[in-house]
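Input: a single structure, listed below in structure tokens.
For this depiction, one protein chain was excluded, whereas all remaining protein chains were kept in their positions.
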Amino acid sequence: MPLILTEEQSMLKEAADGFLNEHAPIAHLRKLRDSRDADGVSRDLWRAFGEMGFAGVIIPEEHGGSGLGAVEAGVMAEALGRTLTPSPFLGSGVLSAKVLIDGGSGAQQAAWLPRIAAGEAIVSLAVDEGAKHAPARMATVAQRSGNGFKLNGAKGFVLDGHVADALIVAALTENGLTLFLVDPKTAGVEIERTVMVDAHNAARVTLTDVEVDADAVIGSVDGGEALLEGALNLGRACAAASLNGAGDQAFQTTMAYLRTRKQFGKLIGEFQALQHRSAHLFSEIEIARAAVMGALTALDNGRPDAGLVVSVAKAKAGRVAELAVQEAVQMHGGVGMTDEYDVGLFMKRVRVLNELLGDAGFHQERMARAQGF
Amino acid sequence: MPLILTEEQSMLKEAADGFLNEHAPIAHLRKLRDSRDADGVSRDLWRAFGEMGFAGVIIPEEHGGSGLGAVEAGVMAEALGRTLTPSPFLGSGVLSAKVLIDGGSGAQQAAWLPRIAAGEAIVSLAVDEGAKHAPARMATVAQRSGNGFKLNGAKGFVLDGHVADALIVAALTENGLTLFLVDPKTAGVEIERTVMVDAHNAARVTLTDVEVDADAVIGSVDGGEALLEGALNLGRACAAASLNGAGDQAFQTTMAYLRTRKQFGKLIGEFQALQHRSAHLFSEIEIARAAVMGALTALDNGRPDAGLVVSVAKAKAGRVAELAVQEAVQMHGGVGMTDEYDVGLFMKRVRVLNELLGDAGFHQERMARAQGF
Amino acid sequence: MTDLDTFRAETRAWLEANCPAECRGPVESDEDRVWGGRNAVFPTPAHKVWLDRMGAKGWTAPEWPAEYGGGGLSREQAKVLGSEMRRIDAQAPLASFGVWMLGPALLAFGTEEQKQRFLPEIVRGEIRWCQGYSEPGAGSDLASIQTRAEDRGDHWIVNGQKVWTSYADKADWIFCLVRTDPEAPKHLGISFVLFDMATKGVSTRPITLISGKSPFCETFFDDVRVEKANLVGTLNRGWDVAKHLLAHERTMIGAMGELGGGRPLGQVATGSIGMDDEGRLDDGMLRARIAEMEIDAAAFRLAMERAGDQVKAGQAHPAIASMLKYYGSELNKRRHELLMAAGGSDALEWEGERSRGGKAARDWLRTKANSIEGGTSEVQLNIIAKHLLQLPGA
Partner (left out) sequence: MTDLDTFRAETRAWLEANCPAECRGPVESDEDRVWGGRNAVFPTPAHKVWLDRMGAKGWTAPEWPAEYGGGGLSREQAKVLGSEMRRIDAQAPLASFGVWMLGPALLAFGTEEQKQRFLPEIVRGEIRWCQGYSEPGAGSDLASIQTRAEDRGDHWIVNGQKVWTSYADKADWIFCLVRTDPEAPKHLGISFVLFDMATKGVSTRPITLISGKSPFCETFFDDVRVEKANLVGTLNRGWDVAKHLLAHERTMIGAMGELGGGRPLGQVATGSIGMDDEGRLDDGMLRARIAEMEIDAAAFRLAMERAGDQVKAGQAHPAIASMLKYYGSELNKRRHELLMAAGGSDALEWEGERSRGGKAARDWLRTKANSIEGGTSEVQLNIIAKHLLQLPGA
């Protein structure tokens, strides 16, 4: 597969960009933030995503989705990065949907996939526990108890966890890791919304002797690791795509500013020092774009080293987007520091996306281990 | 002590710069290199160093030296960095002299310190073994044997080892590390000159059942670690000073080039992108200079954390000098790549000084350990 | 016992006796600082006592001449005072743009009357000052300001707008650059004037920063009357005063890299992430970046110390302040990027007690202004290229 979009994929991109620019531009984020919206995310918009076929982009057609692949999910994620739109897309439409598609029982799929595809349900994946993403060092446990399991532990950085209709919880079982579908209203589940720097949403979830039936298991008992890894890798590639979207949008905004803002009697874009920094940043953005396209394509092709390509993409896109927003604020000067201008919002969002599902260091570590050094 | 040179120290600096510019400018290095001089270093120049009081700058007056401190040794090392002069100063006048001053017996001191101070003897310290500086991971052993010891092992990167009149060898003994004064003509000592990229000199020394008497021990048996560390720290600070000298000289040469070379009808120094890179580099050089001055002063003051300040200086000076020579070659363009121009020689010397006595990574590691992370 | 030893002993005793317990220990946030002024706010009544006592001795401005209310101390004595204050963890009695910025400029350029009138009030913290430099259209190009002062004989009528005026909404007086000759080339024709913020026609509006809160305001002048007696320095040569003052500001902001302080990065990271079996931070990649940062930070601290020694020895090039400002602010930004990485998802929280109201994130965002305020990094690099490197056309 070539590393460029097909005609169909380009059409999806246009549709997504067009829809978001019209219905959920940055003003949408500002409104949710400034009105201190209790959910911090719009259920109406999520339903509209369902109608447009965005929510279920990777969900098979028999479950009401579009049955498309990683590249298409990445197209959506990049578009969301450009408009900074808070959306359950990454948490529900990618991470949780992927777990259910790959490992869900017939009943689980029938219960949730169509509702996600329709933008009616939000399902959150609860993996992280400490301050850093480290799925290999999980402490949440699920002990056999009667016909089912009893879950204990604490999860954090659970995307949209405070408005979730269902939770997918990763926990240690006797000989491995298992994923459980948990109703957030179950006794012992406590959920606290955490308002993040980017005005997007996550939650902390505490599980105290939470009882679930055996049919809450997704896939097989002790067999959750590969299932989780598959979902995480798709999520990481999509987060990388969002980083590209946000970083590139901040860059484009900055280039427009350089072409119009005057200082010392010149357009600031005429200053060679800024030109070279811009040209360097442009190069980095192009490289990051290729890396993300490579990762999404590798996932679609089922390449055995796809996880590694995903790490390349997430690490690279993260560092590049970070540079892009730093340059954006600096080149805008004082106005870049004001809440009124959008560049600061990009900086905030990029910071969160960088931390999400493993920062550049986490993915460099994977690269080093994979290459045996 | 303030972090600027005293009047006496400034006079020493002037004397050293003046002497080297007259008697051992870069042409001196080129001559030794291009004539494929067997020693690669001038004994005559070393004797002249003795006459000028440079060779024994840190050697006590009672042994014929100047009895000065670390700052003065750093002044000399920086001057040598500016002219890229091959000299036994760092190996003999700093590293070995420091070991003998701090740990040598009366007889050892009397035998060697006056001859080093006079520029008559070259004494080389043999520490490194692998490709990287790692004194804590030594494999050379000295086993008790009769009245003395038997040494086995292989050393590398031994400064001036191929022309040494004596070697100081670090080896493991039963309960620690011990330093031995070894005659290079002893049976079992094999020395191979290694011609380095910078046309300076080092040697590989192989020790096979080398027998030495008990009085070859410098300081106490098993008590060599602190002695060695003291000498290494002074050597590292001086290597950092040389890095500053070489880096700054390359920078000055480049600034002169920017002020005279024309391209596209302009002096290239007028291009803002080059101005900003130059200004950034200038800042780095100033910071590195302060770090080295801080390290030398900390050594003179006997500060307990002097070793850590030395690590700051060596790491910082190394990275900065590396940037300085890279920018020097790049800003010179094609001519910077020719052997005829000097900037390439600075790049080569900086590379060697960076590796010598621990590269930036080695010293960052020391910093991390010292700060407990 | 040298004179300095005597001074130290006396100072120590006085501080022990006069510094209230409430005024010892770290200043946790900007709100805990004492800025003085007509509407002064004190965290505790003891802070007012502390300011009054220090102000009476002139030790809020230790090196200013005693005749203007200053401490009249020598540089060495001032250092002793500083170290004795650090010994008991005494808080600064006063935070003041009057002390940091306007005072030095008045001492260099003010008339005798101006010094007599304004300096003692500054020392005692009675009048709070703000700085009116930047304008919406000007930015880094400070000399292109448009705020106009029309000559009306014994006074001017000032019209225009300033931006990034720190604490304009809380200040009593402003020192301000205005254009007094619209015909002159842009660096000329600017004058440095002082006026009361209570004057008719002055209004302010706070600016919200990306970090959420902000000391900055937009400030508007609508037919504001300014007495000519309040001109500092020569008419149309205000640029010289401004440059003098900017150099002070730069050193101050550059020092933030050092003073930003707080817990060492490595400690924050191990606290948040943990250690591996060998006692190293359990994130090898972050560990390397922190170690590199700490090397740079330690080297920068030495550079600050060396710059102080150079000033003392009369060897300092004035543009070195630009270098330190550039380096210090870039370093501080890097430090906070690493603090965010060390804090992980915890550091991303924006509200609530656990994150102390999103302190890590807000501090991080605030540092992004370091390389913009007081002259952008780009402006500093231009200055270095021109004045320290003599590059052509710089």
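Note that the chains are named A, B and C in the order they appear, and that numbering of residues resets to 1 at the start of each chain.
Just so it is clear, contacts are C-beta pairs under 8 Å (C-beta built on N, C-alpha and C of every residue); 3 or more make two chains touch, one makes a residue touch a chain.
Treat the numbers as computed from the prediction; the structure is a model and nothing was measured.
Novice: Need the list of shown chains touched by the one chain that isn't shown.
Specialist: Hidden chain, whole complex, touched shown chains: A, B, C.
Novice: Thinking of the whole complex, not just what is shown, which of A:Asp17, A:Asp102, A:Glu270 or A:Asp339 touches the missing chain?
Specialist: Final answer for the missing-chain contact: A:Glu270.
Novice: Residues on subunit C that touch the omitted chain in the whole complex?
Specialist: 280, 284-285, 287-289, 291-292
Novice: Residue-wise, where is subunit A in contact with the chain that is not depicted?
Specialist: Listed in rising order, the touching residues are 2-4, 255, 258-259, 266-267, 269-270, 272, 274-276, 278-280, 282-283, 286-291, 293-294, 309, 311-313, 315-316, 360, 363-365, 367-369, 371-373.
Novice: For subunit B, which residues lie in contact with the unshown chain of the complex?
Specialist: Contact residues on subunit B toward the absent chain are 128, 130-133, 156-157, 194-199, 202, 263-265, 271, 273-274, 322, 326, 329-330, 333-334, 336-340, 344-345, 347-348, 351-352, 355, 359-362, 364-365.
Methods note: only the chains that are shown with their structure count from here on.
Novice: On a C-alpha centroid basis, what's the spacing between subunit A and subunit C, in Å?
Specialist: 40
Novice: So what's the Cα centroid distance for subunit A and subunit B, whole Å?
Specialist: Those two chain centres are 52 Å apart.
Novice: Counting only Cα atoms for the centres, state how far subunit B is from subunit C in Å.
Specialist: Taking the average C-alpha coordinate of subunit B and of subunit C, the gap between them is 42 Å.
Novice: At least two partner chains per residue is the criterion; list those residues in subunit A.
Specialist: As it turns out, subunit A has residues touching two or more other chains at 271, 273.
Novice: Spell out, as numbers or ranges, the residues of subunit C touching 2 or more other chains.
Specialist: Those would be 378, 381.
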